[in-house]
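In this view, the complex is presented without one of its protein chains, the others remaining in place.
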Amino acid sequence: MAEILELKEAVARYVKDGSTIAMEGFTHLIPHAAGHEIIRQGRRNLHAIRMTPDMVYDQLIGAGCVSKLTFSWGGNPGVGSLHRFRDAVENNWPHQIEIEEHSHAGMAARYVAGASGLPFGVLRGYVGTDLVDQTSSIKTISCPFTDEELTAVPALNPDVTIIHAQRADREGNVQLWGLLGVQREAVLAAKSSIVTVEEIVDKLTPVSGGVVIPSWVVSAVCLVSNGAHPSYASGYSQRDNSFYKSWDDIAKDRESFTEWVKNHISGTTDFDSFSRSVGISALVSANG
Amino acid sequence: MAEILELKEAVARYVKDGSTIAMEGFTHLIPHAAGHEIIRQGRRNLHAIRMTPDMVYDQLIGAGCVSKLTFSWGGNPGVGSLHRFRDAVENNWPHQIEIEEHSHAGMAARYVAGASGLPFGVLRGYVGTDLVDQTSSIKTISCPFTDEELTAVPALNPDVTIIHAQRADREGNVQLWGLLGVQREAVLAAKSSIVTVEEIVDKLTPVSGGVVIPSWVVSAVCLVSNGAHPSYASGYSQRDNSFYKSWDDIAKDRESFTEWVKNHISGTTDFDSFSRSVGISALVSANG
Amino acid sequence: MVNVTPSANTISTDDLMIVNAARVLGTLAAAGKAACFVGIGLPSTAANLARRLYSPEPVLIYESGCIGSKPTRLPLSIGDGELADTSDSVVSVPEIFSYWLQAGRIDVGFLGGAQLDKFGNINSTVIGSYGKPKTRLPGAGGAPEIAATAGQVIVIMRQTKRAFVDRCDFRTSFGFGDGPGHRERLGLRGGGPKLVITDLGVLEPDPETCELVQTQMHRGVTAEQCVENTGWKLRIAKNVFTTDAVSDREINALRELQSAT
Partner (left out) sequence: MVNVTPSANTISTDDLMIVNAARVLGTLAAAGKAACFVGIGLPSTAANLARRLYSPEPVLIYESGCIGSKPTRLPLSIGDGELADTSDSVVSVPEIFSYWLQAGRIDVGFLGGAQLDKFGNINSTVIGSYGKPKTRLPGAGGAPEIAATAGQVIVIMRQTKRAFVDRCDFRTSFGFGDGPGHRERLGLRGGGPKLVITDLGVLEPDPETCELVQTQMHRGVTAEQCVENTGWKLRIAKNVFTTDAVSDREINALRELQSAT
């Protein structure tokens, strides 16, 4: 059964130095508040997994939390480069990071295998690409019936998966809807999981297109209203596109990034305090 | 794009002698009306696939339509044996049928592989059971990363899948909800598909727990109100449990079964006429 | 199917099996092993009874895709609409087997069958030979993977010489196979059969030999009766328990459940 915890406590309990951690959310429902808390607590040597390491992972990488990144697309969607990710890969700043690179189809198959208790997933993928030469996590496998050659990828089973969802009930059953990405699979593949939610309600009512992740496969539920910002939670908030654009300038150079982390992450106590410091609370309640 | 057709025409067009056919529905939404129409049209030598060949397949088998059955559980749920299925397997009546036998987990993995365009599915399954010795469609496969041995099963790709759903719009987009079973996978795995529906509406409105199968992956949509009877369509009808119980008596001996088929299937022109002949219309509208 | 007796005070052997199974589920749920993969019939009745008797209550999972079902009456079939309507989550059949059963999330699986052998293997496929069966049974359904994967398996079957056999005609679901170490050699992840609940009492595997031993007998049942109704040379445990009497609370809850159906 999931415990209802403060985000600070949940991160302290489940995210350790050296943990393998997945924070998922496909443009929608990205757990930014949780990412900030990991930086705030100064976690190090994380193996960070994410299909689309966008701003939240740019922050973790730049802040020096990450020693390995497993991913399939690292950019600021609709804006451009992830400068901290690039600086780490191109110039080893703040330190070298190892990368394990896949395609979306492969990452999805890896999470599905992880959620299914299988050691590997099978797909038609990567054939003819140079990705195959860069990692030992892409291999071929033969169909025992047709002898056809396919691709195998190893299961992903993070120590902890963190996602953001719309709401939970007081027993910790989690409900999310809209674009669901790979979040359910990422939670089910993980040994522990933290879910930040917009709202905790007495009773979950059915929502069209919604899914419920039962309390007994979740470790902790944390109330963090607007915790996906600048991503959004369908039905609660809208994407703050200007924030995505402004990130480009903030992250472009090391100094402005470091300053930003100091002022807004290390210098704040929690997500509310962060929100006030970057001035988003007004904006969000207008959108929400 | 799906065509809106009469069931008679859809069956004539897509179900041929010798076709591999899947009719799915996990207790809920079983396409009985379509099964009757196949018997009425006298199809022969079908390779019939179904996880739970219950009453509808008992009818097809007893009527001599089926030469091969691929399945995982053949009984009358909550009632007992399928007498026509047993008579075929035990006594070759009305003729011998070949059986390819699996577990539910294996059948589900086979449909998923079929829907995914993969030649096989992988599972932890069948280990230590005698099922392995009875078919060449269960093999072992090694994980290329851990060397662990797992089980592989070949994809199912029926010539035609038939399901029953709650409703469709005039463009042939199909909506179903409640227990979804393996129906979507069975449709996506098939070369053609027929969907009988309770209702055709101008516009599909979202339903909690519902899924939509887009028109462009469906071949034909047929309006057959109550076409799942004695199974049910959540929101439209209730399970007719007494009909399931009465089937036990009807199917128990060859004569009463043959008589029943003659009177109610061959002797009727369509599902409406069938319903009148067995006297279910009143019952159903009371439940519906 | 459950034999519903009209009077609350006449306790049938089916009632005993159901109450016994519900007690086990209650104990497991209290120990945090609450996720229970349920089939229709006695297991479903027992699991729903446990939900009414114990807190924390077991989490009911049906192979039709229902997770956390809280039916107000006993479902007529595994696909009863009542199950879907009262579930925390409804998923597809492929998913219930991959993300939930295969992933090792099920603590307790209930199984029954036509034959059970002394090593807890179960036959629900054929009596006689596979190619020329004397009786063709429904087949495997979800059982082989439940037997392989669930944290533990509870079998509910009536104890008769015909059903409790030395060796199954067909091994549909693997218990302890040919005996000690066989599950481990095959790499099965689940714990295998833990209890066999019968109309005479309870059998449990001997930890050394894996052979099912009568460890519990219902009030009024004799050791001889158990031996007579078992097709292998049944051992009776030294300290064989007598089943606790069914309490008023238990039987009333069961009758209430049955009358709501």
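For clarity, chains are labelled A, B and C in written order, and residue numbers in each chain start from 1.
One rule holds for everything that comes next: a residue touches a chain if its C-beta (ideal position, glycine included) is under 8 Å from a C-beta of that chain, and two chains touch if they have at least 3 such contacts.
Keep in mind it's a predicted model, so treat the numbers as computed, not measured.
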Q | For the chain not depicted, the shown chains it touches | A | A, B
Q. For the chain left off this view, which of A:S103, A:N157, A:N173 or A:S219 is in contact with it?
A. A:S103
Q. For the full complex, which residue in A:P31, A:P144 or A:G181 touches the chain that was left out?
A. A:G181
Q) Can you name the residues of subunit B that touch the chain not displayed here? A) 1, 112, 115-118, 173, 185, 188, 211-214, 216-217
Q: Name every residue on subunit A in touch with the hidden partner chain.
A: 26-28, 51-52, 71-75, 77-78, 81-82, 85-86, 89-90, 101-105, 108-109, 111-112, 123-131, 134, 148-149, 178-182, 184-185, 209, 232, 234, 238-239, 241
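As a working rule, only the chains that are shown with their structure count from here on.
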**Q.** Between subunit A and subunit C, the fewest steps along chains that touch one another
**A.** 1
(Q) With contacts counted as C-beta pairs, which pair of chains has the highest total? (A) B-C
Q | Distance between chain centroids, defined by C-alpha means - subunit A, subunit B (Å) | A | 40
Q.
Averaging over Cα atoms per chain, report the distance between subunit B and subunit C in Å.
A. 28
Q) Tell me, which residues of subunit C touch at least two other chains? A) 98, 102, 189
Q: Give the residues of subunit B that touch two or more other chains, as numbers and ranges in rising order.
A: 123-124, 148, 209
